[in-house]
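Partial complex: the chains shown occupy the same locations as in the complete assembly.
Think of it as A and B in the order they're written, each chain with its own count starting at 1.
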Amino acid sequence: MDGELNGDPDLFISGVAKIEEAKPGEITFIANPKYVKYLETTKASAVLVGKDHPSLSLPHIRLDDPYVGFLTLLNKFFPPGRPKFSGVHSTAVLSAAVKLDENVTIGPLVYIGDHVVIGKNSILYPGCVILSGVKIGNNCTLYPNVTVREGCQIGDRVIIHNGTVIGSDGFGFAPRGDIYVKIPQMGVVQIEDDVEIGANCTIDRATIGATILKKGCKIDNLVQIAHNVVIDENTVIAAQSGISGSTKIGKNVTIAGQVGIVGHVTIGDKAVLAAKSGVSKDVPANEVWFGYPAHPIMKQKKIEASLRNLPELVKKIHILEKIIMTWEEKMKELSHKDD
Amino acid sequence: MDGELNGDPDLFISGVAKIEEAKPGEITFIANPKYVKYLETTKASAVLVGKDHPSLSLPHIRLDDPYVGFLTLLNKFFPPGRPKFSGVHSTAVLSAAVKLDENVTIGPLVYIGDHVVIGKNSILYPGCVILSGVKIGNNCTLYPNVTVREGCQIGDRVIIHNGTVIGSDGFGFAPRGDIYVKIPQMGVVQIEDDVEIGANCTIDRATIGATILKKGCKIDNLVQIAHNVVIDENTVIAAQSGISGSTKIGKNVTIAGQVGIVGHVTIGDKAVLAAKSGVSKDVPANEVWFGYPAHPIMKQKKIEASLRNLPELVKKIHILEKIIMTWEEKMKELSHKDD
């Protein structure tokens, strides 16, 4: 964090806080102009501001990006928690041929299946269950009660929150008369580096091959990813959304909350799907879609606007209809006069 | 339960049941007039009725509120179950400096982190994971596999059902070019007295400060509460609904199933949001909203009604259009005649 300091370099800073909540001794930041007003009343002892911020009496540091500065300080003052346990806890159950790299933490009451490989510095919180053949990379965090089924692969620096399920069977059945026969789900889930997955999500294994979450994807809570879905790099999916089988999501796509996407479609790079959209077809790259069924947002907004006025439109049509009917009478009279 | 008994005071009652299912020896109730018809055929030996119920040959008790009477009897005949284990089970793992008040039950295979405090009579079922610094009040029940992350606070008489996650990281990332940088989530979750939370819910910790569920809130299964949400007293949220970050929900609000609410809005006291609504703006107190996007229900119902007739409206407009075009011809003829 390189910035230009304006104020006493020996000022002792005890913490970081939002500008409206900061106490004496704390440092805060301004990234959004609408918070500038709080500068007059803040109790913070110092503030991070942009390079071009007007002059200021409060001790401050000028930075290219004060928000990034704030994040850096947050991480310094509140380093990501490590559990109090370390090493392999005596109540953890490890099967045969497990390979743990250096400094792996296996919490209490964790089960690790045979031939599982876990990279250095990774932490598994209590209650996690990792079945046979799973590979977990370096510096991963699996919070309590995460379960990973057989053969799934997880990259480096992956974070998975409590209760999330990786590698459950895809939902595949073949109808035979009135009953359904299970289609074995023999694939796996592959999760690449720097992916974060929220709590109580379900990521199904592929029928054959792999369900794939590529580098840097960020998935919120209670999200459903069906078998054979592929999500490309740096895509963000908000809570309670669901992606049906074999759909392909591009890079840097933004999917808001409670969106549903049917199977076997393609969502282009940098597309945005607004909250609660129901997507039933391919969405081109860079487009913003919305609605149920979803359409390009400009079209959908026009439709919505027309819809809001629909009851008035109906009234207007009734009025026009009456005018026309009245005239029809008059027209007939005129015609008769002409005869 | 004070009521007026009509019948043999020595009648032995062996159980309680719904009127259409009651067996001899059981007592039942009538709170809803549409069940009165079952009085003729019920096998129940007695019935709870309202003060003003017409005279009745079946032994009965007259009460101000027969349903409350029924609930009281239900609790008497079926006291809330307590697990067969008690005390701290030998397979539970307790870290340093855990404080358990009297009569706390820690089930098998539970993990309790350091400096956790649990109030008297509280029960933790098998598989729960409570991380460091958590406070749980008196008379709480945490069903199997509930997980609570660091520092979260839970009041008295709170019930949390299986698999629910309290205190997972809020979904916060800062875009930096094409990638996303995690914003540390340093707050906690505060759950006040008499809150009940269903199964497999996710309640995220705040970025800074607290995500708060106030007294008496009742939350159904698979509900998502994002970081920094505040839910005021006695609000009810049905299954699979999701509340986005920093939204404030008033007192005694009713949120039906599969509702989604965007971030940073306010829902007024006693508002009602109908099932599957997508709420994208503030909702005033006492209003009923519905739809996607949601609007006041009377407006939305008019729109829905117009929408149902839209195909017929389109046909009518085509007819009117034809009439007008036919006339235009005639008008021209008339005009020519005039010339």
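The rule we apply is simple: a residue touches a chain if its C-beta (ideal position, glycine included) is under 8 Å from a C-beta of that chain, and two chains touch if they have at least 3 such contacts.
Given the structure is predicted, the values throughout are model-derived calculations rather than measurements.
S.K.: How many copies of the one sequence build the whole complex, if 2 are shown?
M.R.: My count of identical chains over the entire file-defined complex is 3.
Note that only the chains that are shown with their structure count from here on.
S.K.: Mind checking the centre-to-centre distance between chain A and chain B? Centres are C-alpha means, answer in whole Å.
M.R.: Taking the average C-alpha coordinate of chain A and of chain B, the gap between them is 24 Å.
S.K.: Quick one: in the complex, what on chain A touches chain B?
M.R.: For this pair, the touching residues of chain A are 17-18, 21, 67-68, 71, 74-75, 78, 80-81, 83-85, 89, 91, 107-109, 125-127, 143-145, 159, 161-163, 194, 196, 198-200, 216, 218, 220-222, 233-234, 236, 238-240, 251-252, 257-258, 275-276, 292, 304, 307-308, 310-311, 313-314, 317, 320-321, 324, 327-328, 331, 334-335, 338.
S.K.: Going by the contact rule at the top, pick out the chain B residues touching chain A in the complex.
M.R.: Per the touch definition, chain B meets chain A at residues 91, 93, 95-96, 109, 111, 113-114, 127, 129, 131-132, 145, 147, 149-150, 163, 165, 168-169, 171, 173-174, 176, 178-184, 186, 200-202, 204, 208-209, 222, 224, 226, 240, 242, 244, 258, 260, 262, 278, 280, 292-293, 295, 302-303, 305-307, 309-310, 313, 316-317, 320, 323-324, 327, 330, 334, 337.
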